[in-house]
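For this depiction, one protein chain was excluded, whereas all remaining protein chains were kept in their positions.
Chain naming follows the written order as A, B and C, and within any one chain the residues start at number 1.
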Amino acid sequence: MLDVSKIREDFPILSKKVYDGQPLIWLDSAATSQKPRSVIQSIVDYYEGFNANVHRGVHALSIESTAAFEDARQKVADFIGAESSECIIWTRNTTESINLVAHTWAQENIHAGDEILVTALEHHSNLVPWQKVARDKKATLRIIPLAKDQSLDLSEIDTLINPRTKLVAMVQKSNSIGTTNPVKELAAKARAVGAAVLVDGAQSVPHMPVDVADIDCDFLAFSGHKMLGPTGIGVLYVKHDILERMEPFLRGGDMVLEVSYEDASWNSLPWRFEAGTPNMAGAIGMGAAIDYLNGLGMENVRDHDIQLTKHALDSFKELEEELEIYGPKDPALRSGVVSFHHPDVHPHDLGTVLDRRGIAIRTGHHCTMPLVRSLGVPATARASFYLYNTNEEVDALLDGIKEALRYFGNGAGTAG
Amino acid sequence: MLDVSKIREDFPILSKKVYDGQPLIWLDSAATSQKPRSVIQSIVDYYEGFNANVHRGVHALSIESTAAFEDARQKVADFIGAESSECIIWTRNTTESINLVAHTWAQENIHAGDEILVTALEHHSNLVPWQKVARDKKATLRIIPLAKDQSLDLSEIDTLINPRTKLVAMVQKSNSIGTTNPVKELAAKARAVGAAVLVDGAQSVPHMPVDVADIDCDFLAFSGHKMLGPTGIGVLYVKHDILERMEPFLRGGDMVLEVSYEDASWNSLPWRFEAGTPNMAGAIGMGAAIDYLNGLGMENVRDHDIQLTKHALDSFKELEEELEIYGPKDPALRSGVVSFHHPDVHPHDLGTVLDRRGIAIRTGHHCTMPLVRSLGVPATARASFYLYNTNEEVDALLDGIKEALRYFGNGAGTAG
Amino acid sequence: MALERLDDLYRDAILEHRRNPRNADKLEDFDTTGDAVNPFCGDEIHLQLKQDDKGRITAVGLQGEGCSINRASGSMMSEAAKGKTPTEIRALTDWVRKLMQGDPEAESQLSPEGDLRNLFGVREYPIRIKCALLPWSALDEALSKLSDG
Partner (left out) sequence: MALERLDDLYRDAILEHRRNPRNADKLEDFDTTGDAVNPFCGDEIHLQLKQDDKGRITAVGLQGEGCSINRASGSMMSEAAKGKTPTEIRALTDWVRKLMQGDPEAESQLSPEGDLRNLFGVREYPIRIKCALLPWSALDEALSKLSDG
């Protein structure tokens, strides 16, 4: 169990008032999470105390910053159960992590006639890069479809995962509707046909225990900013024996061993994949975020999400007849996110009404345009929860929705 | 003229003591600069006040963060005289900026038999990416050689820049020895044969006025962390009519307009080139850094660099017989950096001795390995200056060198 | 009460247009059409225009999908366009765009255009400006297709 009122004190922004005195109710953590004081302070400490370019510096500050930077890498490795910190590559965000795989591993390993399999739940960042790889390589992009409740329809999975499948790239937890996918089971099926497995952990790593050894995936991508960490820092985990054989992506300073005017050789892992000055403050802040999460325990973080989701689904029953809520009904199979649509109130109008009450939700397609289209609505309203949210905030959300319905709701509809 | 003692008060780290009470003397700004309080505070303000994912958010914080983020972009555009903020792409660092050009523009525009021209002064980040493009495209990489004083030898320039030349990629200010190259003149020659021009501004943009319209370059790359800004934020400027025709690089959220499971179309400029959640805090901190620099005036920043360099070159005359100092002697043609070598003291040993006196310099190849090799030494010691450095610090450097010479200098040499 | 401030955005006229959008029927007989989509919101506008022999717009048809702001803006636009020449409409569009961008001169001319003045409140919600302008993009497109355009 989390002591949420104590936790909230750690987040300076949560005592902020928006407009004329509305307390901020942050229900947009799936877009980006807020940051505890310890993370913000770690960045200040870095800049005020030991800011220096990492690696090869002979002076005190560079030694200190290198140690802190590599220490943060080790924390990430431990957090996701990686075999070694050599498997952890710092990137800007999940999107860059996935693109790195598309530009390196996929270039060598996807050939004409091969298949890449994704799910119908993917964020654009785990869809659009594979569209390009498929087109360039004359491979086929296939999609695991959805069941009626927007969980994956696995009835045809043994045809979808077949000997032509070279990569299964799948989101572990949908940012759009909260569904949690059985990635471990799907990874086992992928292994059985010799396919590689990429997991988009942008929403799962912040919200539940994730262990790459347990899932047995080859790649795991996630972002610092969604897990209490700074913006501009992301992670790509790659299984060690795959990483060893991967060509570098970006080229330049720090990723090289030896350079002549004609040619270059590569630094050892993981630096081979980190060209140029890295986001030192970002990595160190990410380490502080992991410390904070470890202090709470990821099981507790997940349980809190589930509890809030359950409370939301229960409360929303009141509007059952009018409000469409997407995703499985069982909070154990979907959590952290409640995505919904009301025929009488356009999501944007709802978002604006809630905003004026201090409640921040997201409206739109949540970077899952094909998914939202398949729901048959132009957009959804999405409330997303994290470790600092309370049942009272969920209640305030419901009140706000009801107010918006009173304001707009005359059966005028959103269709023109 | 800069009021340096006032400036120093703005930089919390400069009152730091290293080891047991040595005041920090930061002579490693070419690797990364220190940050004024206003930059650090802008990051804290962001996280404590309006942290939210940018673009398309319907709530107050997202509106505020989007405005601040795009405002910072406009500041960058104005700072370098870009025709529009649409020409400014946020990246992680200079290295990523250059790689972006190598992965997009160069893929479409460099063909077999073409030539890419760089200088012998390039940082690995503006050399290794072109080695790969040249290899992949069966183009030729050519090098503008050095004169005796490590300025560019332009005697053959009209052969080197010829109708086969498709790209001239050159550093404006060498991080390794401080030489400032005549990029405007070289750009004009490139234009005359129809070649595109990329300027590596990693050291020039922080240290002198740079105007893309005046240089008339197509691409300018630089890093926030070397110009008082945060780590993890860099810039690529691209001339508008070239950018319009460039294919996207990284793919995913935010850079798309419309996505189906099969296909995607692209967002407008500049967002088309920014996939995934950007480094919001980094961009906003970069804006604060530019405000700080504008407050001082870039002419004054440059003049201060020149003055310090002059003072260093004058003082070092004392060791003239033994100490080899690289680069042109005229501080107007080279500034901000003094790179040197003493036959009796290995740069690492010197670096360690200075470090114990609180003086941070860099030793090694400074990511210009081919250049340092061509100097005939295994490594150099490099002191680099910025707007917070003083003549007294340069004097302390000289004292430190003399102490190291007393300690090691018995003609034992560094060669085995 | 937060909703009170909302009334600046959602003025009665906006809510009324949203409930009873004008000129919503599709024209079967038209001289030009325009469409606009905003994939970010899922908003769509489809517009038909009919001219008389002097070029004046005599009939407008407007269908689509979108939020109140989008729909009210479109409905008000459809009323305002009627009886105007393309040149007059362009001037009007120009004024609406400037109004949204917070141009003080455009603001000082708030009176003339009937219900349209109610869009004024949208300026405070930058993210919603696009919603308000989408119908006007469709109108631009329709006019640009006219031979005298």
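Brief remarks on what is shown
Keep this in mind: a residue touches a chain if its C-beta (ideal position, glycine included) is under 8 Å from a C-beta of that chain, and two chains touch if they have at least 3 such contacts.
A quick note: this is a predicted structure, and the numbers were derived from the prediction, not measured.
Within the full complex, the chain left out of the display is in contact with A, B. When the full complex is taken into account, the listed residue touching the unshown chain is B:372, out of B:171, B:306 or B:372. Check A:36, A:57, A:129 or A:230 against the missing chain and you find that the one touching it is A:57.
For the options A:192, A:257 or A:332, the residue in contact with the chain missing from this view is A:257.
One chain is missing from the display, and on chain B it is touched by residues 19-20, 22, 346-349, 352-353, 356-358, 364-365, 369, 372, 377-379, 403, 407-408, 410, 412, 414-416.
Mapped onto chain A, contacts with the missing chain fall at residues 56-58, 62-63, 66-67, 257-258.
By definition in this document, only the chains that are shown with their structure count from here on.
Chain contact topology: the protein chains form a complete graph, every chain touching every other one. When every chain is reduced to the mean of its CA atoms, the largest separation from chain B belongs to C. For the pair chain A and chain C, the distance between mean C-alpha positions equals 38 Å. In chain A, the residues that touch at least two other chains are 19, 348, 352, 364, 369, 373.
Among the residues of chain C, those in touch with two or more other chains are 39-40, 125, 128.
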